[in-house]
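Okay, so here's the structure we're looking at.
The complex appears here minus one protein chain, its other protein chains still in place.
Take a look at subunit A:
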Amino acid sequence: MADTDILTTLKILIIGESGVGKSSLMLRFTDDVFDPGLSATIGVDFKVKVLTVDGNRAKLAIWDTAGSERFRTLTPSYYRGAQGAILVYDVTNRTSFQKLDLWLNELETYSTKSNIVKMLVGNKIDKEARVVTREEGVKYARKHSMLFIEASAKTRDGVQCAFEELVEKIIQTPGLWETDQRSELRLSDGAPTQQGGQCGGYCVI
């Protein structure tokens, strides 16, 4: 398989309110298409794409989740093991921005990795009726230590960049994606080691 040169497989989540364009963002990134008639996601959907960042090839398993409230009891179970999360809001819809707290909380509760990399994406910047300013987005992202970008799945602006930034950040985060064996080595340094070869203690008698 051509997978041999792949550094790692990363699980990326896309979450956010219903209708903010999560599936569209994913499809724009994976298939470079935009379908205005994309039906509302039921449960979760899934796409794969191989991405090269800084010469590292990473296989991304992107999990697109339904935003509708009723699915919210089901979807968090798929948060397990994700290394990155994209929180999406609609710049033309203030409620979708205000609900971000709830999504962050959800992520906090259900993600199994404590240092999961989060990215905030303000979608639909192609539309004219913007109600959430870029500054508000920046401020919110800074407050919750996330990456931030504005994008449009329709015009393709910022989409590729968003995924690349996220992956780069994940790869730079120690302990997030490495295999267990690697971190094993890292931690064993801390153990006190007896100085070898010297007779310890009262060695005169």
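List of remarks:
One rule holds for everything that comes next: contacts are C-beta pairs under 8 Å (C-beta built on N, C-alpha and C of every residue); 3 or more make two chains touch, one makes a residue touch a chain; residues count from 1.
What we mean here is this: contacts and distances are computed from a predicted model.
One chain of the assembly is not displayed; among "GATOR complex protein NPRL3", "Rab3 GTPase-activating protein catalytic subunit", "Signal peptidase complex subunit 1" or "Eukaryotic translation initiation factor 3 subunit D", its UniProt protein name is "Rab3 GTPase-activating protein catalytic subunit".
Although one chain is not drawn, its touching partners on subunit A can still be listed: residues 17-19, 30, 36-48, 61, 67-71, 73-74, 77-78, 80, 93, 96, 110, 112, 114, 180, 183-184, 187, 190-191, 195-205.
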